[in-house]
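Heads up, one of the protein chains got dropped from this complex, but the rest are sitting where they should.
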Amino acid sequence: MRTSRTIAAVAGVASLALVATGCAGGSGDSGSADGDVTLTVATFNEFGYTDELLQKYMDENPGVTITHNRAATSNDARDNFFTKLGAGSGLSDVEAVEVDWFAEMMQYSDRLADLSDPELDGRWVDFKTAAATDADGRLVAYGTDIGPEAVCYRSDLFAEAGLPTDRAEVAALLEGDWDTYFDAGRDYTEATGKPWFDSAGATYQGLVNQIEYAYEEEDGTIIATENPDVEAAYEATVEASADLSAGLGQWSDDWLAGLANGAFATMLCPGWMLGVISGNAPEVDGWDVANVFPGGGGNWGGSYLTVPAQGENVEEATKLAAWLTAPEQQLAAFESAGTFPSQTETYTDEVLTGATDEYFNDAPIGEIFIERSEAIEVSPYKSVKYFPINDAMQRALTRVDVEGQDPETSWNQWVSDVEALG
Amino acid sequence: MTATVAAADARSIRRIAFSQRVSHWDFKLSPYLYISPFFIIFGVVGLFPLLYTAWVSVHEWHLIGGQGDFVGLDNFAFVLGQSQFWIALRNTFSIFLFSAVPQVVVALVIAAVLDQNLRGKTFWRMGVLLPYIVAPVAVVLIFSNMFGDQYGLVNNALGSIGIDPIGWHSDVIPSHLAIATMVNFRWTGYTALILLAGMQAIPRDYYEAATIDGAGKVRQFFSITVPQLRPTLIFVIVTSTIGGLQIFDEPRLYDQFGQGGADNQWMTITIYLYNLGWGQLDFGRAAAVAWLLFLIIVLIGLINLAITRRIAGSGDAAKVSRRARKEVTK
Partner (left out) sequence: MTATLETRPEESAAGSSPAERSQNRRSGRNTNGRPGWIAYAILSVVILGSVFPLYWSFLIGSGDASTITRADLPWWPGGNFLANAATVIGNETVNFWRALGNSILVSTVVAAAVVLFSTLSGFAFAKLRFRGRNGLLIFVIATMAVPTQLGVVPLFIAMSQLQLAGSVWAVILPALASAFGVFWMTQYLSGALPYELIEAARVDGASMIRTFWHIALPAARPAAAMLGLFIFIQTWTNFFWPFIVLDPQSPTLPVALSLLQSNFFVDYSVVMAGVMLSTIPLLILFAVAGRHLVSGIMQGAVKG
C-alpha cells in the first residue's frame, strides 16, 4: 500500500540523516578528564580572532581547547546574550558585548565575573575602562576595539564646490566646533545645492557623545528631557539638517546607495566605517578621510570581552580574555579585521602607525585614528536607560529629518516616550 | 443433552459478551490514546511556556534581573494606558485587513483554477508555493528595493507616469499596503494549496449532477464548492486570523531598525511586545501584552468563525448539495 511505502521511505531518510550527522560529533561537551578544559568564545561581526590566533593560545596553554562561536550581527548577539542571561544558563565562557547594549545590563553587573587586575591597569584608554567599571568599582569587561571618529569626505565633490581637497587643508577647514562644521557645510550647499551630511541622526550621535551626563545621573535619575545640553544638541542638529542633511537614515538601502552616488559630501567616520564605504562604493575613488572631528574627538562603537559568572571555567576564561585583549593580540586582530585597538601600548607600534588605506587615497589611517582617539576628552556616562532614550531620540530626529515632522512636535513626542520608559 | 446444549449456548453467549466488552473499551479509550502524543509533548513545550508567561505578566519582571514584586494587573493597566499600544493595535488591524481579505479571496480563485484537470499539475501546484520557500532575507531585500522612498522601483515607475513619489516608509497607510503586499506574496500560494486540498476531497459527482441540472461553473462554485469547503474555510479563516494578528517578521524587516517606524507607522502588537521585552528588557509588561493579544485574537477569531459559518453554512447551498447527493445514490 502506498501509504506504508511512503512512511518507510521517510523513516529511511530520517535514519540516514541521523547516522550521518547526529551520531558524528554530537553537541560540544567539555572533556574535563584530568584538568582539561574546553572554553567557548562567542563573538559577532568580525573581531579578527582567527583560528591561528586561537591556536597560539592553545599551544601556549596545553590542556585548553577553544571553540569559537560566532553570531552574524551585534543584534543577534545581543538577543542571544539577554535570552540566556534571563534563562540563567547557556552563555559561552567568554562573551563579546558591544558598548551600546552593554550599558543596559550594568545594573546586573554581578552576573559578570569581576575581572579587575592591578597588573592590567593602564592597558586601555581611559574612557574604555570607565565604561566597563560598575558602581562598585569592579572592572567587568576587557576592552577590545574602539571607534575613534574622523571625518570622511568626497574630495571630488569638494573640488566641484571650490573647497580644498587635500587632507591637511580639509582638516584645517573643519577644525573647531560644530558651528565650524556646519558653516563649511553651508558654503558647500550654497555652491552645489547638494546635501553636506547623511542624516540628522548620525550628526546628533557625534554631538551627544561629547556630553558627559546626557540622559542620566550617576545616581540613576533621568535628566534627559530637562538637560539643556541635550536640548541644545537637538536644536543645533535640527537647524543644520534643514539645509544640510540628505535625510538618509543610516544603514537604510537609500543610505547605502548614497555612499556610492554622492548623495552627501561628508560623514562622521569611525575606523570601522571605512570598510563599509569601500565595500558599498567600490567604483568611487573620491572618498578620503581627514584628521579632524568637530568638537575635538568622539567615539562610536567598540566592544568588550566579558566572563559570565554562570560559567563553569571562570578562572581559565578570565585568563583567556586577558590574553586576547593584550596589545600583541589586538594588533594581530587589527591586521586581519581592521578593528582599531583600544590598548594604549599599540599606539606606538609600527603596525598601527604605518597603516594606510588604498581606497581612501592612501590615507595614513593608523596615524589619523590614533590622534583622533587621543583627542577624546569625554567619556559619556551610559547606564540602564541610555539605549532606549537615545533610540527614542533617533526616532524623533528621523521624524523631522526624513519624514518632515516639525521639530517641536517631534520633541514633545520624545519627551512623552521618555516618560513612558518609567 | 438439553443440559449440554444449554451449557454450550451459555458459554458462547459469554464469549460474545467478552469480545464486545473489549471492543467497547477500544472504542472508549482509543480517542484519548490517539490525542495523547500531542498533549504529552504539548504539556512540556507548550503549556509550561504559557503558564510561565502568565506568571511573569503579574509580576514586575526584568529580563535579566528576574522576578520582582507581585503587581497584580498593574502591567496590564500600564500597557492599556500607553498610546503606543493602541497605535500598534490600529496598525495590526489595518495590516491584517489589507492582507487577510485579499489573500483568502485570491487563494480561493487560484485553488479553484488548480482544482481542474490541468496539464503539468505538479508544476503549477508547486509553483504557487515558491514564494513561501524563499528566505526572508531575500524577500526583504527585494521588497525594500521596490518600496524604497527615494530610490525604489515602484516610485520610479509611478514617477514615469506622472504620479508623485509615495512615502512608503514615512506614511502610515502606504507602509501598511507595502507590508501587506509582502505578507500576501509570501502566504497566498500556501493558503491556495490548503484550499485546494479541501477542494480535492469534494466528490466530482456533485459537480456532474449539477452540470446535468444545468448549473454553470460559477453557480457550482458558490453552491457546491464553498459549502463543501466549510471545514477547510473555517480552518483558513481561523489560522489566517491568528497569524495575521501576530504578524512580526515582515514589519520587523521592513526597515533597518526593526522597530516599526520612527513614528510607529507600522509597529504591530508583536513588535511592540518585542520592543518591551527585548528592547527595554521589561519582561513583565511584554508578557502582559502577549496575554492581551491572546484575548484579542480569541475575540476576533470567534467573530470570524461566526461569519464564516454563515457564508459557507446553511440555507440554499446545503439544500442544493443534498439534492446532488440524492441524485448520486439513485
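What to note about this one:
Think of it as A and B in the order they're written, each chain with its own count starting at 1.
Everything below uses one rule, namely that a residue touches a chain if its C-beta (ideal position, glycine included) is under 8 Å from a C-beta of that chain, and two chains touch if they have at least 3 such contacts.
All figures in this text were calculated on a predicted structure; none of them were measured in a lab.
Note that the undisplayed chain, when the full complex is considered, contacts A, B.
Touch with the chain omitted from the figure is made, among B:105, B:157, B:197 or B:307, by B:197. Of the listed positions B:68, B:81 or B:127, the one in contact with the omitted chain in the full complex is B:127. Residue B:135 is the one among B:135, B:161 or B:218 that touches the chain not shown.
Against the chain not shown here, chain B presents residues 23, 26-28, 30-32, 34-35, 37-39, 41-42, 44-46, 48-50, 52-53, 56, 63, 109-110, 113-114, 116-139, 141-142, 151, 185, 189-190, 193-194, 196-198, 200-201, 203-205, 208, 211-212, 228-232, 234-235, 238-239, 242, 246, 248, 270, 273-274, 277, 283, 286-287, 290-291, 293-294, 297-298, 301, 328-329.
Residues of chain A in contact with the chain left out of this view: 1-3, 6-7, 10-11, 13-14, 17-18, 20-22, 25-28, 42, 44-46, 51, 67, 69-73, 76, 79-80, 83-84, 86-90, 256-257, 260, 272-273, 275-276, 278-283.
One rule holds in what follows: only the chains that are shown with their structure count from here on.
A straight line joining the Cα centres of chain A and chain B is 40 Å long. Against chain B, in their complex, chain A makes its touches with residues 75, 79, 82, 85-86, 104-105, 107-108, 111, 248-254, 257, 387-388, 391, 394-396, 398-399, 402-405, 413, 420-421. On the side of chain B, the complex with chain A involves touching residues 62-66, 82, 84, 144-145, 148-151, 167, 169-170, 255-259, 262-263, 278-281, 283.
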